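Let me give you the structure first, and then I'll get to my questions.
With one protein chain removed, the remaining protein chains of the complex are shown where they sit.
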Amino acid sequence: MSIRPLYDRVVVKRIEAQRTTASGIVIPDTASEKPEQGEVIATGNGRRLQDGTQVPLEVKIGDQVLFGKYAGQTVKLNGEELLVLREEDILGVVESSDARLKKVA
Amino acid sequence: MSIRPLYDRVVVKRIEAQRTTASGIVIPDTASEKPEQGEVIATGNGRRLQDGTQVPLEVKIGDQVLFGKYAGQTVKLNGEELLVLREEDILGVVESSDARLKKVA
Amino acid sequence: MSIRPLYDRVVVKRIEAQRTTASGIVIPDTASEKPEQGEVIATGNGRRLQDGTQVPLEVKIGDQVLFGKYAGQTVKLNGEELLVLREEDILGVVESSDARLKKVA
Amino acid sequence: MSIRPLYDRVVVKRIEAQRTTASGIVIPDTASEKPEQGEVIATGNGRRLQDGTQVPLEVKIGDQVLFGKYAGQTVKLNGEELLVLREEDILGVVESSDARLKKVA
Amino acid sequence: MSIRPLYDRVVVKRIEAQRTTASGIVIPDTASEKPEQGEVIATGNGRRLQDGTQVPLEVKIGDQVLFGKYAGQTVKLNGEELLVLREEDILGVVESSDARLKKVA
Amino acid sequence: MSIRPLYDRVVVKRIEAQRTTASGIVIPDTASEKPEQGEVIATGNGRRLQDGTQVPLEVKIGDQVLFGKYAGQTVKLNGEELLVLREEDILGVVESSDARLKKVA
Partner (left out) sequence: MSIRPLYDRVVVKRIEAQRTTASGIVIPDTASEKPEQGEVIATGNGRRLQDGTQVPLEVKIGDQVLFGKYAGQTVKLNGEELLVLREEDILGVVESSDARLKKVA
């Protein structure tokens, strides 16, 4: 089973950064309000313009994205927690140096 | 009797997942605030654009959709509880592997 | 006397379902917050678009419509309570099987 | 002296229905929150569209209109209380059977 | 010195009606919440439309206008209190019978 | 160093009127909530329209402008307090008689 989001929504799988202090203490989720990171696993067909056409999204499947901690709605599918966001809740796409190298090559 | 929703509204029949813990305790509805799943049983003719035309909806009858627990309004018809939602309250369409196979075939 | 609603408004006459439990106890209005049903008895000429034209409404006189309990404003005319709603407050049109048969015939 | 309302505003003179119970007790204004009725005595030149043109209003001078009790702003002119409303605050136009006859004739 | 208002703003000089009861008691300002009257002494060049053009205002210098008691912002210039309003805060223009006669002549 | 404001923003240098009563008592800022006056020292390139073009502002560098006491955001640059406003927060431009003479000449 998979989710096909509508219009300008995307489905994101969170990447839970290991929240551990230097001394090894694990910080519970509610104690750190940083933006979250995740991987886009599905995108909608794009926002509907006022003339009825749809514009494709800027993010695409596989993108590593940053978003606010309280953005979107959590959905559980096949026992896995996913997040359904609107594209405008996405702050940016994280590009690794590798990704850049690929573009150069 | 049936409901014909207007414009960008859809009528959804909830699929009540069995809310039971591993040890068999049934969780009452108010204790679980996850998004809900349902089947679209009727759709409106589409949102009205500013030039007066209507654009058809992205969801169609038979789609399994996800939506927020408090989205829409409950309607009772023929003793059956239905939900009338705006299409923008729908988070996404659940596609089973079977559905995908059908598309391939 | 009758009311001619403006633009995208409609006048609806409520159909008060008999609110009685199986054991015969009558439930007062404030105890049941279900959507209401009514019959459209007058419609406006349609919503005004941004270019000045008006688009006719999707509902028409005689339609059995569903609406939220607190939608619209109650108006008393000739001793009869009527409801003036905007069309977007209407959840859907109830179609009986008879209505469908008529369409087929 | 008279008031010329701007754009989509209209000036309405309330018709104060005699608020008296069967036993002759006069009900003060604050105790009855029904919509009010009035006669349009002046109208603006119409709402300004986004392209700068103005569309004439649907109501015209002499119309008996219904409006919410708290709509508009009261203005005192020549010792007379008038109400300045936006057209969208008007629920509908009351048409007497006489008015209809005139149209037929 | 004078104020040139921008876009859809107008500068109005209040006409303070003598607030005195029949028995000669002067009513302080805060005790009477009626709309106010004033004379337009300057107008902006008009509201900017979405295509960049400006549409001239409906009110003009010399108009006697009505407005809500709390509309606009008071400005003190040359020791004189003036009011800067948006045109949409103006309820209407008061036309004296004289003004009408002038139009006829 | 100077600030170049974006789009419809302007940079204003306040003109602090001497707030002194007749008897010589200096009134502290927080005790007088009149609109403020200032001189425009930089303007943005204009508001972006929906078709992507920019319309130039109505105010220009050197204009003496009036604005609400709490409008805009204070910025400190080179030890000098400046105010960054949106153009729509400007109530009007103060024109001295001298300015008018210059226009005539």
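Per-chain residue numbering starts at 1, and chain names A, B, C, D, E and F are given in the order in which the chains are listed.
Operating definition for what follows: a residue touches a chain if its C-beta (ideal position, glycine included) is under 8 Å from a C-beta of that chain, and two chains touch if they have at least 3 such contacts.
In this text the structure is predicted, and so the values were computed from the model without any measurement.
Novice: To test your reading of the contact rule: which positions on chain A touch the chain that is missing from view?
Specialist: 34-35, 47, 49-51, 53, 55, 58-59, 66, 68, 87-88, 90-97
Novice: Please output the residues of chain F touching the missing chain, sorted low to high.
Specialist: On the chain F side, contact with the omitted chain comes from 1-7, 9, 11, 42, 44-45, 48, 50-52, 73-77, 84.
Assume only the chains that are shown with their structure count from here on.
Novice: Could you label the chain D-chain E interface same or different, taking same to mean over half of its residue numbers are used by both chains?
Specialist: Counting shared over all numbers used gives less than one half: different.
Novice: To the nearest 5 degrees, please report the angle of the rotation taking chain E's Cα atoms onto chain F.
Specialist: 50
Novice: Going by the touch rule set out above, which residues of chain D reach two or more other chains?
Specialist: 50-51
Novice: Chain touch graph shape: choose line, ring, star, complete or other and state it.
Specialist: The chain contacts form an open line.
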